[in-house]
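Every protein chain except one is present and positioned as in the full complex.
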Amino acid sequence: MGTVALLSDEEVSAEALAVFNDIRAVRGTDFINNFWRALAHDPALLKATWERLKVVMAPGALDPLVKEMLYVAVSTANGCSYCVHSHTAGAKAKGMTDEMYGELLAVIGMAMQTNGIVTGLQVPVDEVFEA
Amino acid sequence: MGTVALLSDEEVSAEALAVFNDIRAVRGTDFINNFWRALAHDPALLKATWERLKVVMAPGALDPLVKEMLYVAVSTANGCSYCVHSHTAGAKAKGMTDEMYGELLAVIGMAMQTNGIVTGLQVPVDEVFEA
Amino acid sequence: MGTVALLSDEEVSAEALAVFNDIRAVRGTDFINNFWRALAHDPALLKATWERLKVVMAPGALDPLVKEMLYVAVSTANGCSYCVHSHTAGAKAKGMTDEMYGELLAVIGMAMQTNGIVTGLQVPVDEVFEA
Amino acid sequence: MGTVALLSDEEVSAEALAVFNDIRAVRGTDFINNFWRALAHDPALLKATWERLKVVMAPGALDPLVKEMLYVAVSTANGCSYCVHSHTAGAKAKGMTDEMYGELLAVIGMAMQTNGIVTGLQVPVDEVFEA
Amino acid sequence: MGTVALLSDEEVSAEALAVFNDIRAVRGTDFINNFWRALAHDPALLKATWERLKVVMAPGALDPLVKEMLYVAVSTANGCSYCVHSHTAGAKAKGMTDEMYGELLAVIGMAMQTNGIVTGLQVPVDEVFEA
Partner (left out) sequence: MGTVALLSDEEVSAEALAVFNDIRAVRGTDFINNFWRALAHDPALLKATWERLKVVMAPGALDPLVKEMLYVAVSTANGCSYCVHSHTAGAKAKGMTDEMYGELLAVIGMAMQTNGIVTGLQVPVDEVFEA
C-alpha cells in the first residue's frame, strides 16, 4: 500500500523535520505516524495540514475526546481505513472507554441507517428546521 | 421532493399512530417531523426504526448532545440534507452553542480534508494502531 | 437547480433528437425526463449513456424490476436525489409494490448500518470469503 | 487490520455466546464470521444488530437472494470491503450465478456512472417523479 | 435551506468583513457568495478557510482551471450540490468550454463506473502500482 514511500527523519527536508519535531513536542512522544511520513514529500502541505490540525483539535468549546470521536465518525462514513484506525487509537488514548466506543459505533450505525432511509424516501425538510 | 406522501395522523394505521404518540411522549412535544410521516407508510419499519433510535440516542456513557453532534457528522459526510437539518436542530435544542457548532464544523472539515489526503496517498496503517 | 439549461426537442441537435426518439420508442412514451434534456448539450455523451443504459437495464439473468431496485440502492448510498426519484418511479412502473418498497428501504438501511459498524471496527475479511 | 480483537467462543460473554448460537441455528452452520466476533465486545449492540438483520433479510416480498444483491450494491457504493466480500459470498450461497453477478456489477457500474453525471449537471427532479 | 442565516455586510463582525473585502480584492468583484455569508457566523473558521483556499487555488504547477475542474470532480463524488454549482461556475469563468465540460462529465462518469466495478470485485492492487 501507498503511492509514495514513507520518509525517515534522515530523508526529509529541514522544513519537514521541523514539523515532525513540533508534532513530537505537542504530543509528548517521539513517534511519528505514517501519515506525516507520507505527507513529508510535500513540506508545505505537511506544514499547512499540521498547523491547522493543531488548532482544530485543541481543547475549546468541545473537549479533545469528543473531537476525536467526531473525527472517527466522519472517517467511518467516508471509508478512510487509515483515519479510522488512527483516530480510534487517538480517542482511546484520550480516555474513550469500551462503553463509550460501543455507543459511538451504535450512533454511527443508526445515523448511517436513517441516512439511507431518509435519502431513499427523499423526505422534504420540515420548515421548522430551516434557519 | 419525496417519493411518498407525508401522512397525517388521520391517514396512518393504528400501529403507526401508536409510534407517533410514543415519539410525542418521549420528546415532550406534539410535533412529528416529516421523516416519521413518510416512514409511516410502512408501520413495521417505522416502529423498528423509532424503537432502536430511542435506545441508541438515550443518555449513556455519551451524553445526548454528543450523540446528536456525532449524528450530524455522519449525516454530513453522507450528504443527507434532511438528516443534517434535523439533527443540527436537535443538537441546538440539546444545548449546542454557536461556539460548539463552529468547532463541530471545523472538525468535520478537517476530517474530510485529511480523509482525502490520506486516501489519495493510500497511507498504510501503522502497526501500533492495530488491535 | 441545474448547471445547464434543459433543452427542448426544438433546441437539440439532430443526433440528440435521434436519441430522444429511440428513448421514446423503447419506453413506449413521449415523455423525455430532465436527465436526457440536460445531457443533450453533449450529444456524444448522451448517446453513449443511453446506448449503454439500454443494454444494462434490459431483461437478462436479472429481471428489470430487480435492476431498478439495485439502481435505487446505489443511488441512495451515493445521495443522488434525482436518481433516487427517477429510479424509484421506474421501479414502481415495473411493478414494485408498497411491501417490496418497504423491504427495499429496510435492506438499504440495514446495509448502511452494518457498513458503518464494520468500517468503524475495521473488521478483517474472513479467508473463506476470498476468491 | 481491526480496531478490536476478534473474540473466540471462549472469550465472549454468555449473552454474546447466545447470539452466536442463534446465528449458527438460523444459518445451519457452525461458522461465525469475523464481523460478529468483533462486535461481541458489545453484547447489546451485537444482539440488536443480529436480531434486526434476521428480520430484514428473511424471505418476504423480496426473496433473500435479491436482498443479498441489494446489500452488495449498497456496500459497494459505500466502499465497505468486508461487507462486499461477505454479502457477495452470501449471494453466491443463495444461488447467484456468474451471469447474475456480471449483471449486478454492470448495474452498479451504470448507476455509479449516471449518479456522477446527474450530480455533475445538478439536474432538477421532474415533477412527475414527485409523490 | 440552511442551518444558519446568511449574513449581510452590516451583520458580520469586523474580522469577517475584512475577509469579505479580501475575497472582493482577490476576485475583482463585489459579489460575496452564500458560502462565505453562512460561514461568517464563525469569523475564525471563515478566515482560516479563505486563507487556505487562496493558497491552494492559486496558479502553480497546475493551472487554476484544472484546479476548478478537480474541485468539481471531488464535489460531485461527494454529492455537494452547492459546491458543484459554485465550482462549475468558477470553471466556466476561468475558461472551461462546453467541450471541456462534456469531457469532464464523461471522465467523472467513467471513474464512478469503474470505482463501482472495482470495489464490487475487490480487485487486489498490482504490485507495480505500489510505491
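For clarity, chains are labelled A, B, C, D and E in written order, and residue numbers in each chain start from 1.
By our rule, contacts are C-beta pairs under 8 Å (C-beta built on N, C-alpha and C of every residue); 3 or more make two chains touch, one makes a residue touch a chain.
Keep in mind it's a predicted model, so treat the numbers as computed, not measured.
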{"item": "Among the chains presented, those that the missing one touches", "value": "A, B, C, D, E"}
{"item": "Contact partner of the left-out chain, one of A:26, A:44, A:58 or A:93", "value": "A:44"}
{"item": "Missing-chain contacts mapped onto chain D", "value": "79, 81, 84-85, 88-89, 98, 101-102, 105-106, 109, 116"}
{"item": "In chain A, positions touching the absent partner", "value": "1, 3, 41-42, 44-45, 48-49, 74, 78-80"}
{"item": "Residues belonging to chain E that touch the chain removed from view", "value": "1-4, 6, 31, 33-35, 38-39, 45, 49, 52-53, 56-57, 60-62, 66-67, 69-71, 73-78, 80-83, 85-89, 97, 99-100, 102-104, 106-115, 117-126, 128-130"}
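As a working rule, only the chains that are shown with their structure count from here on.
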{"item": "Most distant chain from chain D by Cα centroid", "value": "E"}
{"item": "Identified repeat of the B-E interface (over half of residue pairs identical), from C-E, A-B or A-C", "value": "C-E"}
{"item": "Chain B and chain D: spacing of chain centres that average the CA atoms, whole Å", "value": "21"}
{"item": "Centre-of-Cα separation between chain D and chain A, whole angstrom", "value": "26"}
{"item": "Centroid spacing, where centroids are CA-atom means, of chain D and chain E in whole angstrom", "value": "33"}
{"item": "Multi-partner residues of chain A (at least 2 other chains)", "value": "1-4, 52, 76-77, 79, 81, 84-85, 88-89, 102, 104-106, 108-117, 119-122, 125, 129-130"}
{"item": "Graph class of chain-chain contacts, one of line, ring, star, complete, other", "value": "complete"}
